[in-house]
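Notes to accompany the following structure.
Only one protein chain is missing from this complex, and each of the others stays in its spot.
Entry: subunit A
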């Protein structure tokens, strides 16, 4: 490589590094701040200003959080939702994407249009709510799983991937007279691992984060998912309703309500932060696959 950087170029490069470094700090600091708050003793939690570290880390706030049966139950509900919802949604999406990749199949265009149209027009909030109500799946896990099970975006990504596979792979099986179902199961699915991983992670994160459907469809407190409880505690100030009595008694308890809230946020964010670096490459791969073209 020929060195051609002028002085201005060098200044520009330095600017680039500073820009990216600042972005990294600004992105990371809010999480760090809250993490430090969640392990700070009462005396330090009340101090305003930057929180870079704490002198006497304590897990008291986490102990309080794990003493709350309701928070534990909502964590469990969320896990069940993620597992059942992801398996169901991924299965149906994979099953549907395969026929869609057969462009010569009669009615393929019509079906593709029916699915793509949902990307640009929808019935909206209230009719969807009334539908779930009329189907009598309100207050059941199906209200959280069925309506979002098949999305046009995931389908198109998976179909695009299947179309990019060399047809010869399928043809060899065809000669043996295998049925489409067998080909799908034995050849297409194993080849689709990268796209299946991507879509699976998207679906799982969506289920973990989705609060709105759970908020409007689940009426029993015992069926609340973690984001619903989070919303109530963090944004509607219902912390005391979810903790054992006296746990955050003002003035005397070992930690402030803010510390406990911080611990709750960490409990719900740490699963994502922990798995995230390992799965990140799949996420980005997926975006490349997902040229939205119909």
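Everything below uses one rule, namely that a contact is a pair of C-beta atoms (placed from the backbone, for glycine too) under 8 Å apart; a residue touches a chain by one contact, two chains touch by 3 or more; residues count from 1.
Here is the rule we go by: contacts and distances are computed from a predicted model.
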Handout entry: From "3-oxoacyl-[acyl-carrier-protein] synthase-3", "LrgB family protein", "Cytochrome c oxidase cbb3-type subunit 1" or "Sugar ABC transporter permease", the hidden chain's UniProt protein name
Key = "Sugar ABC transporter permease"
Problem - Of A:72, A:95 or A:165, the residue in touch with the unshown chain - result: A:95
Problem - Residues of subunit A in contact with the chain not shown - result: 1-2, 4-6, 8-9, 12-13, 16-17, 19-21, 23-24, 26-28, 30-31, 33-34, 37, 46-51, 92-93, 95-96, 98-100, 102, 104-107, 111, 114-116, 118, 120-131, 134-135, 146-150, 152, 155, 170-171, 174-175, 177-181, 183-184, 205, 208-212, 216, 227, 230-231, 234-235, 258, 261-262, 265, 268-269, 272-273, 276-277, 280, 283-284, 287-288, 292-294
